[in-house]
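Showing subunit A:
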Amino acid sequence: MSPSELSLLPKLFWVVVSVVGAIAYGLVIGGIIRKVMARIQGRIGPPVYQPYLDLFKVIFQRTATWHGYMFYLGPVFRAAGAIGLFLLIPVVFGDPRFDNFSFNGDLLMVMYFMFFGCLGMALGAAEGGHPHSVVAITRGLSQMTAYELPFSLAVVAIAAQTGSFSVHQIVAAQQGGVGHWFLFTNPLAAVAAFLAFLGMNMYSPFDIVLAPQEIPIGPPTEYNSAFMSAMMSGRAIFGVAKCVLYMDLFLGGATTILAAIVKVFFIYFWSIFVGAVFPRFRTEQAVRFFLGWPTAAGVAAVLAVMLF
Partner candidate 1 sequence: MKEILKEIEERFGPIWERVQRPKLAQVGIEPAKAVPLLTWLKEHRGYVTLVHLSAVDWIEQGEFQLTWLLGNPETEERLMICSRIDRENPAAETVSGLWPQAVTYEQEINEMFGVSFPGSPRQGVPFILEGWKDIPPMRRDFDTVAFVEKHIPGREGRKHIDTRTYIGEKFGEKGYLHD
Partner candidate 2 sequence: MDDKIVKPEPPLGGPPQGSRPHAPVGDGCFLGEEMKPQAPSYKEALARIKNWFRANSLWVMAYGTGCGAIELRPLATARFDMERLGIAMRPTPRQSNVLIVSGYLAVKSLKRVIRSYEQMPSPKWIVALGSCTINGGMYWDSYNTINRLDLYLPVDVYINGCMPRPEALVAGFQELMRRIKKGEADGWRHYMENLDWYKENQKKIITDWDLPEYNW
């Protein structure tokens, strides 16, 4: 199935729709997270639409601080990385409207974009000059390299199993029933990738970047007003995009919008439920964790695919 089934203008229209939809859904998930966390903590919690209020409020704030262009470009890079990541992954398999710009070999691009957003953010935040940002960036980059290893191994294993680096092909290979999902056909890769997902999502125990009790609050320390809103929407779409990617890689993609929404929700909440009851790791403990069992599972997955 070629991605150019629609002509350019309708395609652009649907791209915009899906990006806006992803942001909206990401914000709603953020609200549900806050609600769920509040319930775990025995509180009522904010309304589900609270992230929308926060988002619009920060847009309506004023600022006159100046930290240089790179500082301002940080959230833009982050949002661009998130949108780029999202646009490369087919959201609904077989639906040309939500197929986005999937092409052969896009999995490599996807990996690149995941790194790109964080790096851009790091560059911008370092420009703010706050020591907490700098400390957080070193933490974040070391954790990122650590979780990237099991994740890459899992992706390599799956690519080798499918024989293709296209997300589209990978989704296509999983069609035909729950039993064909890579979650079950390649459980080792799934273990590696889902453990890496915990680090990727930066909820506790791996929230060492934001860590309000240690380095409040890391890279976003100096950001406010519209930049803050760019970061919030970037974070929303990034979270959804990661979940969509995992859905495509392990849960057989989605053939309807509803299936996509449900699967994204469950993947997202895997990290929330783990995070609800754990304190935070120290940096070197987090790195050691990712280089331990997740990496071993990833290596085993690759070997298993190569051998059998």
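As a selection rule, all candidates are chains of the complex that A comes from, given by their letters.
Note that a contact is a pair of C-beta atoms (placed from the backbone, for glycine too) under 8 Å apart; a residue touches a chain by one contact, two chains touch by 3 or more; residues count from 1.
All values derive from a computational prediction rather than experimental measurement.
Participant: Here subunit A stands alone, and the other chains of its complex are listed as 1 or 2; which of them touches it?
Facilitator: By the stated definition of touch, the match is candidate 2.
Participant: Any idea which subunit A residues touch candidate 2 in the complex?
Facilitator: Subunit A residues touching candidate 2: 34, 38, 41-47, 50, 53-54, 56-58, 60-65, 212, 216-217, 220-225, 228.
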